[in-house]
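First up is the structure itself, then whatever we jot down about it.
For this view, one protein chain was removed and the others were kept in their places.
Letters A and B mark the chains as written, and numbering starts fresh at 1 in each.
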Amino acid sequence: MKNTNILINRLLKYGLYFALLIIIVFFAYIAPSFITANNFIDMLHTLAPNLIMISGLAFVVLTGAIDFSVGSIAFLAASIGTYLMVVQKVPLIITLSVIVLSAMIAGFLNGIIVEVIKVNPLITTFGTMLAYRGLGYMIGGAKYTPIPESLAQLHNVKIGFLYMDTAVAILIVVILYLIQYRTVFGRHLMAVGNDRENARKLGVKTSSISIRAFVISGFFAGFGSIFYMIQGGYMTPRMGQGLEFTGIAIVVIGGISLFGGEGSILGLLTGIFTFYIVENGLQHIGVSPYIYPFLRGGIIFLAMYADSLKTKFHSLRKVRT
Amino acid sequence: MNNSHFKLSMQNIVKEFPGVKALDKVNFEIEQGKIMALIGANGAGKSTLMNILGGIHQQDTGEILINGKIITIKDPLDASKKGIAFVHQELTALSKLRIMDNMLINDYPTKLGLIDDSEAKVICKKILKRIGSDLAPEDLMEDIGPGDQQMIEIARALVHKPKLILFDEPTSSLSKKEKDNLFKVIKKLREDGVAVVYITHLLDEIYGLCDEVMVMRNGRVVSSGLIDEFPKDRIICDLSGEDGRKKNVTKKSFIVKDDVVLVVEDLNRSGILHDINLSLNKGEVLGIWGLMGSGRTELVRALVGLDPIESGTIYSICDGHKKQIAPHDLRQLVGLVTEDRRNEGLFQPMTVAINLSIANLKAFLGKSGVFIDRKKEKNEVEKTIKKLNIVVSSQSQQVRTLSGGNQQKVILGRWLQRNPELFFLDEPIKGIDVNAKAEVKNIIHELTISGKSILIISSEIEELLGFCDRYLVMNRGSITAEFPHTATKEQLMEASLSAREKGIMQ
Partner (left out) sequence: MTKLSDRKDLHIGSKFIIKEELVKHGIAALPIIIVLLASLIIGLRVPNFLTARNVINILEQSSAIGLMAIGLSFVFIVGGMDISIAANMGLSGIVGAVLMRIGLPPALACVVMILAGTLIGMINGFAVAYLGMIPFVVTLSMMYVAAGASVYLTEATSISGLPEIFVNTIMMRIWKIPLPVIVVVIFSITATKFMRSSYLGRWVYAVGTNIKAAEIAGIPVRGVKFWAYALAGSFAGLTAILNTARLASASATMGTSVIVLDVASSAVVGGVSMYGGVGTPLGAVIGALLITLISNSMNMIGVSYYLTLVVKGFVIIAFIGFDYWIRRGNE
């Protein structure tokens, strides 16, 4: 009995890499333009801002909670930033700091509502998703606003063969990986996600950890929004819309369980890669773009079910009374 | 070698919880290099006493002194600082983390802000070696068995170099080999000058391991001293004691002939129940007795399919026909009263009426076949309330505002409506006042007169005595003995403290 469990666990863990490999090979075979270095570099460039925006979300999910408001926080922070930069002509340094700071405050508010007022994270972040977006609209995010040239010109900067934002994104993931596995905070994070009650019994300050995770989630949402604006050259009202869904999907595909305590930050790379590579490949074949959301939905569905099944395989605790 | 002297004493400790005096002027003393066995039945107060030392509760009055100096223990972290470690029976494991994380979660060695993994491994290996374990610190907690996990609990306790370690039923998940290893470790701890308190329900364990014994009952210390002064008989005697419960309902007549209605063969649930064999006769009251952790509730839950079983067969006998029956189907034939009536029996925020009728709704359907005939329901509920003498201001009173005794009657009443042939009652008289106890027992008695068969579990031995036709005693998931209705308290007590060797009942 135990052996089949281990087998299935292995399958669920590594099955993704296999699937990815097969997909890449498949597309490479059918569409040669797919497998060029340029294509990959461009793809990485496109997904970099998103990757940055959702990297904090991964921390929240690791604690066993969820954050649906990342997209809206990114939007709100960017709206504030745009207002300062364009309307008030505030110096860039200050603006960028404010963007990040306001995003952190938004995340902090999420954390307070969850831990102090004790509303569950799902409802909280669903509600703040709405509220933050509304706030963002009110601050002027509802219209297309071009960003200052000093910022916009950065979008073509390359470091080596990678674009700047790709390099930053990868660096961030590596740093977060280190935090997850090599710091006390990271270990406590995993403990809270694994078994919140036991962690508390062992003296871990669970509420504080949870709030910090939300702040981090907000931080990266804001930080990432900067790169999003750089890439597009504009602030758009649709920024971040749907990010919460794709973000959570990427997190789950990358092996970070929605139940908490399981998965590595590096999984974000696999997750986002898988997510976009399928679309990219299909693009090169010339498939109708309308199937993407459906396909995405299917992938997400499978990933979540797999996550659910994985959790069910863990045995129940046996204590006699 | 630990040279500093260590002596801990608790003086005149009193602790009350709402409705019950858990500790009544308890005195306790232990010093370094001694292993003390702490014995007591459920509710004796031993857990509460240890919880106070462990920082989980604070005493109402009384002092704790270490080496003559009065101290307070605010919480588990504080207890640990004061040199006290508590290894609980229930594992507090972070399953997805590594062994070294479980041991050092609050004590990571750091270098430049990052965890120093190699130093951490060294610390862990040293402690693991001390307890004779060769587990690798990098392994995941969920990949090792419960016996090893318990070892890690002990290892964690040793991280802060405690002067006193409290063990609560440490052998409950251990194999024989692991048990021997544990005793070796505890003896070595004694050599190192650590004081140990060892709580257990298996009397045989303490001989050859412990130096001193303390027996508790009803929140008081009955006796304590060197182990040589405490042969098994004396401990059992001290545990049982005299009791002044006057209002004891006894059964009027006892079943002698066999008229079997239920047979259970070779029921097994790995780690929880072992080779359960029993039979239940018509009109019989079969009492299942055992201390906490013996598996009584698990047995009942397994019989009705609330918990899975690995092997075993259940037969129901109706009009002479013996038919195999699955646990899930058995549930439909049994009036089931569970131990935790507040959480598993009652629908707390709902009315008495709803709680009474819920198991039998189909009998109240009107002509539509779907909608409930409120009038019919009201009448039947009223009848049950009267019959069982349930004290309520009205049918629509919320059941959570009822006293414990009345709540219990509601649950019984619910099943009376459905009129099954079998009743499995888990602690039906626990935590209710004396009058209600007597009333409930009378109700049960009347059920048997009308031919119903009852399986009753109780941890209050005095209540079972004289009330059952037969007794089954359980310990550690096995049935250790069976007694006829003439069983004495001492017999039952002794059987509950014995282990069952494979195939042989002691």
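Here are a few things to note about the model shown:
Please note the rule applied: a contact is a pair of C-beta atoms (placed from the backbone, for glycine too) under 8 Å apart; a residue touches a chain by one contact, two chains touch by 3 or more.
Note that the structure is a prediction, hence the values are computed from the model and not measured.
Across the entire complex, the residue among B:299, B:354, B:388 or B:497 in touch with the chain not shown is B:354. Screening B:346, B:381, B:412 or B:464 against the full complex identifies B:346 as the residue touching the chain left out. When the omitted chain is restored, the residue from B:14, B:372 or B:499 that touches it is B:372. Contact with the undisplayed chain is limited, among A:86, A:131, A:162 or A:184, to A:131. Counting the whole complex, the residues of chain B in touch with the unshown chain are 18, 306, 331-332, 336, 338, 343-350, 354, 358-359, 361-362, 364-365, 370-372, 374, 400-403, 414, 418.
Even with one chain removed from view, chain A keeps its contact list with that chain: residues 68, 113, 117-120, 122-124, 126-135, 137-138, 142, 245, 248-249, 258-259, 288, 290-291, 293-298, 300-301, 304-305, 307-308, 312.
By our rule, only the chains that are shown with their structure count from here on.
Measuring from the averaged C-alpha position of chain A to that of chain B gives a distance of 46 Å. For chain A in complex with chain B, the residues that touch the partner chain are 178, 182-184, 187-188, 190-191, 194-195, 198-199, 201-204, 261-262, 314, 317-321. For chain B in complex with chain A, the residues that touch the partner chain are 76-77, 89-97, 101, 105-106, 108, 110, 113-115, 117, 142, 146, 172, 271-272, 292-295, 297-298, 339, 476-477.
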